[in-house]
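Can you read through this structure? Questions will come right after.
Every protein chain except one is present and positioned as in the full complex.
Chain IDs A, B and C follow the sequence of writing; residue 1 opens each chain.
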Amino acid sequence: MALIIYFFLFSPYRWWMVINWLQVLMNSLVWGCMYLLATVGLSLTYGLSRFPNFAHAEYITFGAYMAYMFFSILGLDLYLSVGLAVLSSALLGGLSYILLFKPLKSRGASLIHLMVASIGLGLLIRHTLMQVFGGGILSFKMIWSCIFIGPVVTTPLLLTAIVTAFIVAILLHILLMKTKLGKAIRATADNPELAAASGIDMDRVSLFTWLLGAALAGFSGVFLAMRSSLVPLLGWKVLLQAFAITLLGGIGSFYGTLAASFILSLSENLGVVALTWLGLSADYRSAVAFIVLVSTLIVKPEGLISTVKRRA
Amino acid sequence: MGSILNTDNLVKRFGGLTAVDKVTLNVEEESIVGLIGPNGSGKTTLFNVLTGVYRPDAGKIFFRRERIDGLQPHQVYIKGLVRTFQTPKIIQKMTVLDNVMLAVRNPGESLLAALFRRRRWMGFENRLRERALEILRFLGLDKHAYTPASELSGGQMKLLEIARALISEPKMMLLDEPTAGVNPVLAYTIFDRVEELRKRFGITFFIIEHRIELLMKYVDKVYVMHQGKLIAEGGPNDVMNNPDVVKVYLGSV
Amino acid sequence: MPDPLMYALDAVAYAGIFGMLSLSLNLEYGYTNLANFGKVAFFMVGAYVAAVMARMKYPFAVYALVASLVAGFIGLLTSLPALRLREDFLAITMIALGEVMKLIVKNEEWLAGGVWGLSGIPPAVVVQGLSFRERLLVQIALIYGCLVACYVVCELIAKSPYGRVLKTIREDELLAAAYGKNVFRYKACTFALGSAVSGLAGALFAQYIGTVSPYMFEPTVTFSVWMMVILGGPANNTGAVLGAFLVEGFHRSSRLLKDYIGLPLDPINLQVMLTALLVITVVFYRPQGMLKERITPLDRGLLKKLKPMYRRVKTWVRS
Partner (left out) sequence: MRASRSLKAISTGLALIAIVVVAIIAGVAGYYAGQSAAAEAASAAYQEGYDAGYQAGLADGRQQALQEVSPVLPSEIKIGCIMSLTGFLGPMGENIVKGVELAVNEVNARGGIAGRKIKLIVEDDGTDPTKGLEALKKLVEVDGCQVVIGPMASGVLRALGNYTNEHKVVLISPTATAPYITTEFPDDYVFRTVGSDTLQGKALGEILVDRGASKVVILVIDNAYGVGIMEEAMKVLNDRVVKTIRYDPSKLDFTTELQTIKDLNPDAVLYVGYYEDGKIMFKQALEMGLDNILWVCAEGVYGDPMFEEPAAAKFMEKACIGTRPSAPVGLTSYELFRKKFKEAYGEEPPMYSDTAYDATMMAILAIAKAGEYDGPKIREALIDISQTFMGATGYKLFDENGDQLYQVYEIWDVVEEDGKYKFVGTGYWP
C-alpha cells in the first residue's frame, strides 16, 4: 500500500497526468453494467436456494450462443434473436432448477453436493455447446462506430448496454419492492421457513427467480459476446468476478449487487492502470476480484447488505 | 450453597428483533431449575447465548463467579457448562458408544497424537470406553452400544444426548426440552435420572421444558420467559399462580 | 514397438498420484466437510516447489518435504478467512485461489519460469542401466510407497479420536463446539494436512512428468479429484483410492475407445460430458458413493488388524 502511495505521489514521471481518467471511469461504468446483469441472477438464486450455482456462468455462455444461432445462423432479426436467446437461457435456468436442483434439494442433498452437481452441470453445458458450435471463436460480425463524448470514446453497443442495465435495474427495483412476487422473493431469501409458513408458494417463487436470473445472465452473455467474441469460456471468465460481487454485495441482496458491481469494476480498472504502470502484467486483473473476495470475507463476511446468515 | 450461574441484564438482538431482553437470572448450585415460556419466547436463544453460540449484545454471564460471556462454545464447555439440544444432535454415522465418547477431551484428539503417540491415548481411550459403557448401562442403552446411532428411537436419542453430556463430568447441564417427542413413560424415566444425577454427582440442571406438569414435579425453581423477557420466577406453585404467567399461556393458546 | 503394458502401467502411476490427491480431498471433504474446490492450486504449488528444488539437485526426500510444507502452509493461510464461514465460502475462495495461483506462476518468470514453465526435472530415483519398464516400475514403487504412507496416515486419523472429532464437525459443527472441540483449529489443521498431502502428490507428479507449466493445472483437475472421491465414496479411504483408479481408467479407456468406435464427438469433449453426467448421477442416486462409509467403533480399527500380523512377521523373522 505504501508502495502504491509512494508511486502515486513521488514517481518522477507524474504518470497520472497522462491517464485519461474519464475513460477509465467510463470503462468501469460499462463493466459495472455488464457485471450487474451477469451477477444479479446468481445473487438472487444463491439467496433463495442457499447454494452458489457454478453453472450460472454457463447460462451466460448459453444465452450468447443462442443469440448467435438465431441471429447469424438462422438469420432472424437482431432484437428478435436477442429476445429468443434470453428466453432460451431462462428456459435452461428453469429446467436446471426443476430437473436437477429442486429434486436434489428435496432429496436432502448437502450444500457440497449441490455445488458439485452445479459444477458438473456447468461442464456438461459448456462441452455440449463446444460440441455443437465447435471450440472456436464465433463473432456477431457487427461494426460499432466510435462516438466521442468529450475525451471519452464509446460505442452505441456500450451505450445500449448501459441503458439496458439501468432499465433492468429500475424494473428489478419495482419488481422486488412493489409487487407481491418481489416481496415473496425477498421474504423467502430472508427466512425460507417463515416464508413457507406464511403461505408463500415457495416452488413458484423459486422457479421464477431461477428463470429471471438465468434470463438476465443470458442477456449479459449477449452483450459480452457482442462486445468481444463468442467462446465457450465466455461465462467462466466472469464467474470469479460474479462471485466476488455476490459476496461483497451480500448474498441475495439486489442493492448490494448493484453497488458491488460498480465497486468491483472500478477497482478492476484502476487495478489495471496501476498494474501496467507498475510494469506488472495486466493479467493480474482477475486477482483484483480475488482480493476483493478475500477482504470481504475478512472484514465484512455478511456483505454490504446482508440478508443471509453466514455462520453455520 | 452459592449460585453457580448468573446473568446480568443479558441482551441479544437479531436485526430489529430482541430475542433476549435484559435477562437477569440466578441458578443455585445443585438445584434443578426450569425455564418455560411459549414458543418463540427466546428460551433456546438464551441457551445459545449462555453457551457461547451467540455473543451477547450487552450484559454479563458469570459461571462459578467467572465471566464467560464472549467465550467460544468450546471454551464454555471446558468450564464445565454442558448443554443438550432441542432436536437431538446425534452423529448418525457413528456408533452409540462413539457418540458418547466424543464428548470427552481426549489426548488422542491432536493430530500428532493420532499419528505417532497412539499408545498414550489408547490407554485413556480404553478407560473412557469403560466409563461410557457404564453410563450407557445407567441409562439403559448398553445393548445398543455398538450399533450405529441412526438405529435408535427418538427417546433413546434423547437419552444418548444426556449420556454424552454426563460423561464429561459437567458442573452444570442445560437441557433443551429433554422430553420432546418422547413417550410419557420414558419422559418420567428421564426426569428420574436427572433427579438421581443431581443427588449422586451434585450436578446443577437448567431445563427448558414444555410439559409443565411434568417439570413442576422435579424443579426447585422456575423462570418464565415471554418475548425475550423474564416475566416471573419462583417455586413451582408460585409461578403457576402468577397472573402474568397465566395470561401469557392463555393468551398464547 | 507397441507396448500397451507400459501405457497401462503409466495409468497405474497416474492413478497412484491422483489417489493421493483423492485421499487428501477425502480427508477434507469426506471427513470434515470442507469444500476444497481449489485442490489444483496445492497440487501446483507442490509440483512447482519440487521442480525448482529438484533442478537445484536436492534429493527427493528434501524437496518432497518442503513441497508439502509449503503447500500446507499456503493452504492454511488462504483458508483462514473462509474457514469460520459456511462451506460455500470456502468453495468460492478456493476456486478463485486456483485461478490466482496460476496467474502468479504464469507471470512471475523469476519465480518459476513463467509461461515457459520448468523442464528437465530429474526423476527422484536414478538408477543407471535400467530399461523403460524397470524405470517405470521404480517410479510406481516410489509413488505407491507414498500412496500407502498417505493411506496409512489417513486411516490412522480416521480411526483415532481426532478422526472422531472430524466426523463430529462434519455432521454438526455446533455440536462439536458445544462439546469442547475447537472447530476452527481442527478445520485449519485438517485443511493444512490435506494441502500438504496434495503438495506431496504434486512433487511426485513433477518428478514423474519431468516438466511443469501453468497450463497443466486447470480447474478440471480439481473436478476430476472431486469425481474420484464422490464416486469412490466419501469418508472411505479405500473408496477414495478406488475412485482414483476408476476415473483414471475411464479417462484412458475413452482415449483408446475412440479409435475403435467411430463416435462423432471429440474424445475430450465426450470425456468431460460423460464425467459430468456420471457425477450428477452419483450425487443424485448414490450420494454415499460406491463404497459406503463404514460405521465401526474405533477399537476395531486398523491397528487391531495389523498387530497380529506384525507379531506373526516378527516371529517368522526371528525363527
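Note that contacts are C-beta pairs under 8 Å (C-beta built on N, C-alpha and C of every residue); 3 or more make two chains touch, one makes a residue touch a chain.
Because the structure is predicted, anything quoted here is derived from the model rather than measured.
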Chains on display which the left-out chain touches in the complete complex: A, C
Options C:104, C:152 or C:216, residue touching the unrepresented chain: C:216
Touch criterion as defined above, residue of A:50, A:183 or A:285 at the omitted chain: A:285
Sole residue of A:119, A:200, A:224 or A:247 that reaches the chain not shown, by the stated touch rule: A:224
Touching residues (missing chain, whole complex) on subunit C: 1-7, 10, 14, 103, 106-107, 109, 114-117, 119-120, 132, 209-211, 213, 215-216, 218, 231, 246, 249-250, 252-257, 259-261, 266-269, 278, 281-282, 285-286, 288, 290
Positions on subunit A where the hidden chain makes contact: 18-20, 23-24, 27, 31, 130, 134-139, 141-144, 146, 153-155, 224, 227-229, 231, 233-234, 237, 269, 272-273, 276-277, 281-283, 285-286
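Basically, only the chains that are shown with their structure count from here on.
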Set of chains whose contacts include both subunit B and subunit A: C
Farthest chain relative to subunit C (centres taken as mean CA coordinates): B
Centre distance in Å when subunit A and subunit B are each reduced to the mean of their C-alpha atoms: 46
Geometric centre distance via CA averages, subunit C-subunit A, whole Å: 32
Of all residues in subunit C, the ones touching two or more other chains: 174
Residue list for subunit B, restricted to those that touch at least two other chains: none
Contact set on subunit C toward subunit B in their complex: 153, 156-157, 160-165, 167-168, 171-172, 174-183, 189, 193, 235, 293, 295-299, 303
Subunit C to subunit A touching residues, read off their complex: 29, 33, 35, 37, 78, 81-82, 84-89, 91-93, 95-97, 99-100, 103, 106-107, 173-174, 220, 223, 226, 230, 265-266, 269, 272-273, 275-277, 279-280, 283-284, 287
Residues of subunit B touching subunit C in the complex: 51-53, 72-74, 77-78, 82-83, 85, 89, 91-95, 97-98, 101-103, 105-106, 108-111, 113-115, 118, 121, 125-126, 129, 146, 148, 164, 168
